[in-house]
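Take a look at this one; I'll ask things after.
All protein chains of the complex are present and in place, except for one that has been dropped.
Up next, chain A:
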Amino acid sequence: MKFLVCISNVPDTTTKITFTPDNKELNKAGVQFVINPWDEYALTRAIELKEKLGGNVTVLNVGEADTEPNIRKALAIGADDAIRVNAKPTDAFFVAQQIAAAAKDGGYDIILMGKESIDYNGFQVHGMVGELLGIPTVAPAMKLDLEGNTATLEREIEGGKEIVEVSGPFVVSCQEPMCEPRIPNMRGIMTARTKPLKVVEPTGEAPRTQVTEYALPPKKQGVKLIPAESAGDLIKLLRNEAKVI
């Protein structure tokens, strides 16, 4: 079984977001980048399935050379080899084309990724890759099991879940509680250094969206405190002042 896991390089959850003076890009100064938390579910589940059934896990990232520490981290967690597409991940369609191109070359059985990235919050790449390759997408999945050539998945829908069976190659976007994401151990970190990391150049058509400006949300006024003794006053404020009830 050949697994392709797509990972995104994103600012750590605790990052205070600021932008470059022209507001066109994230200000990366002092920002710690991590593997997108949703992608960790995809990576760990692929490794678990490989350990059970045999096979190979390849990680793929679309990014410039500065993403390599996180690609090595994915190798340390247990992926076998890696591909870096040497380009800025400008938009979802651009990234999806890179993944689809790599998937065509590699003959993967299952393409996994997180349900969205915590920076762009696109929720787009999985569907685009599935469509580019002409294979089903199951998104977002809370559970993924394999038996022979058939995968059984739980897909979350608003208010419930669907049990879906898919055979043949497919794309899946992952979320909790699929597995408990792993962290690298010392042996993993040592072996990751020598695992193959191939760098390829991008391909495909130009992006179809362009970010012109980033902005921060308006600042909150500050909290209005109501004494616990007169808690009921809060309800009056919510009706008369905030007008939300």
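Note that a residue touches a chain if its C-beta (ideal position, glycine included) is under 8 Å from a C-beta of that chain, and two chains touch if they have at least 3 such contacts; residues count from 1.
As a convention for this text, contacts and distances are computed from a predicted model.
I notice the complex is incomplete. Of the names "Pimeloyl-CoA dehydrogenase large subunit", "ABC transporter permease", "Electron transfer flavoprotein alpha subunit apoprotein" or "Molybdopterin synthase sulfur carrier subunit", which is the UniProt protein name for the chain that's not shown?
Missing chain, per its UniProt entry: "Electron transfer flavoprotein alpha subunit apoprotein".
Would you indicate which residue among A:60, A:102 or A:138 is in contact with the undisplayed chain?
Looking across A:60, A:102 or A:138, the contact with the absent chain belongs to A:138.
Which of these touches the unseen chain: A:21, A:54, A:107 or A:177?
A:177
Since one chain has been left out of the picture, which residues of chain A touch it in the full complex?
Residues 11, 13-14, 17, 19, 26, 37-38, 92-93, 96, 118-128, 130-132, 136-140, 142, 155-166, 170, 175-177, 208-217, 220-221, 223-228, 231-239, 242, 244-245 of chain A touch the chain absent from view.
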